[in-house]
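A single protein chain has been omitted from the complex, and every remaining protein chain is retained in its original position.
So that you can tell them apart, the chains are marked A, B and C in the order they are listed, and the count of residues begins at 1 in each.
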Amino acid sequence: MRQPDPSARPVLGIGMVGHAFMGAAHSQAWRTVGRVFDLPLEPRLAAIGGRDRRAVRAAAQRHGWAVAETDWRALIAREDVDLVDICTPGDSHAEIAIAALEAGKHVLCEKPLANSVAEAEAMTAAARAAEERGQIAMVGFNYRRVPAAALAREMVAAGRLGTLRHVRVVYLQDWLVDPEFPLTWRLRREVAGSGALGDLGAHIVDLAQYLTGDTLAGVSALTETFVRERPLPAVASSGLAVTDASDGRGAVTVDDAALFTGRFTGGALATFEATRFATGRKNALRIELNGSQGSLAFDLERLNELEYHDHREPAPSAGFRRILVTEPEHPYLDAWWPPGHGLGYEHSFVHQARDLVHAVHTGRPAAPTFADGLRVQRVLAAVEASAAEGSAYTPVW
Amino acid sequence: MRQPDPSARPVLGIGMVGHAFMGAAHSQAWRTVGRVFDLPLEPRLAAIGGRDRRAVRAAAQRHGWAVAETDWRALIAREDVDLVDICTPGDSHAEIAIAALEAGKHVLCEKPLANSVAEAEAMTAAARAAEERGQIAMVGFNYRRVPAAALAREMVAAGRLGTLRHVRVVYLQDWLVDPEFPLTWRLRREVAGSGALGDLGAHIVDLAQYLTGDTLAGVSALTETFVRERPLPAVASSGLAVTDASDGRGAVTVDDAALFTGRFTGGALATFEATRFATGRKNALRIELNGSQGSLAFDLERLNELEYHDHREPAPSAGFRRILVTEPEHPYLDAWWPPGHGLGYEHSFVHQARDLVHAVHTGRPAAPTFADGLRVQRVLAAVEASAAEGSAYTPVW
Amino acid sequence: MRQPDPSARPVLGIGMVGHAFMGAAHSQAWRTVGRVFDLPLEPRLAAIGGRDRRAVRAAAQRHGWAVAETDWRALIAREDVDLVDICTPGDSHAEIAIAALEAGKHVLCEKPLANSVAEAEAMTAAARAAEERGQIAMVGFNYRRVPAAALAREMVAAGRLGTLRHVRVVYLQDWLVDPEFPLTWRLRREVAGSGALGDLGAHIVDLAQYLTGDTLAGVSALTETFVRERPLPAVASSGLAVTDASDGRGAVTVDDAALFTGRFTGGALATFEATRFATGRKNALRIELNGSQGSLAFDLERLNELEYHDHREPAPSAGFRRILVTEPEHPYLDAWWPPGHGLGYEHSFVHQARDLVHAVHTGRPAAPTFADGLRVQRVLAAVEASAAEGSAYTPVW
Partner (left out) sequence: MRQPDPSARPVLGIGMVGHAFMGAAHSQAWRTVGRVFDLPLEPRLAAIGGRDRRAVRAAAQRHGWAVAETDWRALIAREDVDLVDICTPGDSHAEIAIAALEAGKHVLCEKPLANSVAEAEAMTAAARAAEERGQIAMVGFNYRRVPAAALAREMVAAGRLGTLRHVRVVYLQDWLVDPEFPLTWRLRREVAGSGALGDLGAHIVDLAQYLTGDTLAGVSALTETFVRERPLPAVASSGLAVTDASDGRGAVTVDDAALFTGRFTGGALATFEATRFATGRKNALRIELNGSQGSLAFDLERLNELEYHDHREPAPSAGFRRILVTEPEHPYLDAWWPPGHGLGYEHSFVHQARDLVHAVHTGRPAAPTFADGLRVQRVLAAVEASAAEGSAYTPVW
């Protein structure tokens, strides 16, 4: 019995712009989500966009996209594209997202939302207008949808931690320790907007605001660029305008590390650190919340685990417990494997796709919205302002 | 530009029998492997087989199989099926695998290879004959292809541990702790062959033999069934012949736990423990190897990590290091995400599919072969024999 | 104001035989116990005994003993010695302990109680007779008094684990990995009785029986000596009769490793492993208990911690919690430092001294009694018998 059309569900045509690391991760998510979760719409990998014809064709074939486009405007214009998934560097987010929204498409935009507050504001305005027309606009802060992080949010929202006192977050990587690592686009301000701050700091600011359900009121910051010149990459990476390359080296124009303290509106104190120079730490996004009733701790390098201390437990048997977040009762987990059979990094994108499809179907906005992304952007701007003004405490407006 | 046929590669048609937990995992692997790895053949999800027409159709649609078959013989006979992937309980492995091999198909058979040594011998003989015709037969000991386990094997093979002295393995789960957990097929000897021994013990015996590159020479064993009667399941599960159900309960006819010590041919001592009563342990396959030059430790609940102690390091700075097995130099990892962005349980099946496709392409047998599966079966038989004879040390012949 | 006699409490004169590693640890305990705990008697370091005059004098001075004796019989006979603390190798335990008990002295005897069941029986008989005269006889299984272990016992006794199913214990060291490590007394059967079995295995058998409140009913064992000849030590160590030293090497006559499985009387299954060849493990006494209601895990290398899983906790927030056993509510801890300020290995001896002093004062036997030590000895004998008979399951009588 040959199968008929594999689904009677309406199709949701996806058009993705960009096909590097994030493009691969999103493709895997779009291919997988309907195989694991019951969805009201069937995502279809309609079109992938990129500037280099050969590269985008190869990506289309590798990742299973039906069509390759070399012009993102053409991709947005396609009738079979209902949702535009933006996986490019931050300097093109605003233009593409606003165009897609104005064209009536739903949008998923990788983080950080933009390279400036002004861009993010324009995007948020476009998203608000589009929402009134029933369109969805989401930012790709995928770590919210690691099950352990989603569980942490549930526990905080349920009051398990009481009044929050401390938020302690680091995002530690080490891929720039070698001074001969080349000057890729992530190290050029005109493309990436900022360095560790926008790349890693954006994640932890969003995650901290998400988990606490609160917003940062102000920050005091230091930033640093430890290695100020690096060799130019063999092949010019996306958007890299090289003007100072006489000796084959170019200036690093973004931060290598950003550290800041801050106050949440609700009174909690916070420390943040984002760096690409934490030798030996590969992807150590670690967050700890301390409240009057309990504490939580999470480490992305052990993403199937959440540590929880219940302060109401009598002292003799109290302690941080390691919850293996693989139970069917845990967020997203009833669709996956039996307890103890852990998920990986990529599954956060599958969960993001799942929630986005449901949002498109119901027409109800799905967090993180562009407004959430703007809020992160304002924190990043306050961090840069504080760092530029001798670490002065700088309100996030 | 609409894409042409997504690949010029020859197609490898997959026919899968069974569509429960393992069926879902294998489907995900077959869908993904060609999107991540460069393969010489393109796996195609040709047909899925199962006895219940409605269920197998639903599974076909959910998991993306082109055709649903209700007769495994018909599935094997299909021209578009080149490889038969057996995901049924152990009591049907021999019949299906031998038929498939005789029909000229490649075979991937879930573990344990069979429910008895006699069956496993017949399967191995069939596999040997088929190998001479260029067919591949592989057993699904997928944990060999968790990157950390594959790395461990590389390190042992490179002599990093010196002469092995100790092998210490447990596989701890806890899903039977509740005495009201129902009597599923895994708890009936006629379907499952054995209990924790065949399900969990088979994995750790294979993994221990794989990692050491050595074979168990003999064992001394204890087995136990802690809860001897359980409620019958609401819906009779696969193959469950209920003869003692007057009160709605039935006899558990397999072991809940199996413990054994043993000697490897090369002189190392070993302890093994497989149980479904280790309260709080969800999927704790833990193995430690101690050798004259170093040690390794692995825990499946933290599958992106491998602990390594280098005994040649001067004592003041020696210690077990936690290798985050996510570097591009690590097995399988160059095709995945950046360092620190961990994989999950399911990826072991993707890697298994990758290596199997290469084996089919080259015609060179891929471990674990059916002979490897038979070797495991003989250990399991020796365990049962020893347990039946007062734990007497029983050679594995 | 010059202080008068530092205490109005009655004095308990201690006489210690042996002054090596255990002698140093016991001395530190006797000096410290009255400074930390409120005691009904004041321990006084009356006399230390050893065969080598110069060495025992040095030890007396170093460790603060008032008098040095070279004849243990003279030490026992001293009027100012109320309690004899035996820190010699196992071959002299029986003779000294029985003599001391017959002389009316209380006795603390290092583990293992003896080198044979016969000796242990004689000692236990002597202890029983002495108990009727109000004397105390205790075996030095000091790990019972690591606070985390004592807490574990309290939790098991309170029913927190429900019915015990599994006991999993290892004691891993690595000081014999180097084949050139010399042939000290611990490697000669005539002095040490056995190797890893008596030294490490005795500890874990006692600890397992203590924590479970149950006794081993039978065992099935393997033992091995990996390195069968070693260089003779530069200076002959205590009691070493060298008969095969023509080439400067001698035969190792004890086990390097002992592995056994077993059944507890109450139905729990157990695995035990004691070895001096676990490369990289220094003092890894690890024990895990799984019961129907919960589990506990302990590792002597992290002796201020106890892991506890409460199976009654709802699955979404259940997990092994790390109890930092440093709270005033924890055993022995109200006399020490604030929470989080951990204790070390030596403090188990201080706690042992504390409880022993109270036992002497009240005249009530203090566990572990010689009968407890005999029970361990019988397990060790059953292990050796099983190992000699092809691992046959051997009841502990």
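We take it that a residue touches a chain if its C-beta (ideal position, glycine included) is under 8 Å from a C-beta of that chain, and two chains touch if they have at least 3 such contacts.
These figures come from a predicted structure and were not determined experimentally.
A.B. asks: For the chain left off this view, which of A:295, A:326 or A:369 is in contact with it?
C.D. replies: Only one listed residue reaches the unshown chain, and that is A:295.
A.B. asks: Identify the residue among A:104, A:134, A:213 or A:280 that touches the chain left out of the display.
C.D. replies: Final answer for the missing-chain contact: A:280.
A.B. asks: Tell me which of B:128, B:189, B:322 or B:361 is the one touching the absent chain.
C.D. replies: B:322
A.B. asks: Using the document's contact rule, name the residues of chain A that touch the chain not shown here.
C.D. replies: 165-166, 168, 170, 172, 174, 177, 220-222, 224, 226, 257, 259-263, 267, 269, 271, 273, 275, 277-281, 288, 290-295, 309, 311, 318-320, 386, 390-393
A.B. asks: Take the complete complex as the reference. Which residues in chain B touch the chain that isn't displayed?
C.D. replies: 151, 155, 308-310, 314-324, 327, 329-330
A.B. asks: Taking the full complex into account, what residues of chain C touch the chain not shown?
C.D. replies: Interface with the chain not displayed, on the chain C side: 1-3, 6-7, 21, 25, 27-28, 31-32, 35-36, 57, 60-69, 173, 175, 281-284, 300-304, 324, 326, 337-347.
Everything below uses one rule, namely that only the chains that are shown with their structure count from here on.
A.B. asks: For chain A and chain B, let me know how many angstrom lie between their CA-based centres, rounded off.
C.D. replies: 35
A.B. asks: Averaged over CA atoms, how far is the centre of chain B from the centre of chain C? Could you give it in whole Å?
C.D. replies: It comes to 42 Å between the two C-alpha centres.
A.B. asks: Let me have the rounded angstrom distance from the C-alpha centre of chain A over to the C-alpha centre of chain C, please.
C.D. replies: Chain centres of chain A and chain C, defined by C-alpha means, are spaced 55 Å apart.
A.B. asks: Any chance you could list the residues of chain B touching two or more other chains?
C.D. replies: Only 281 qualify.
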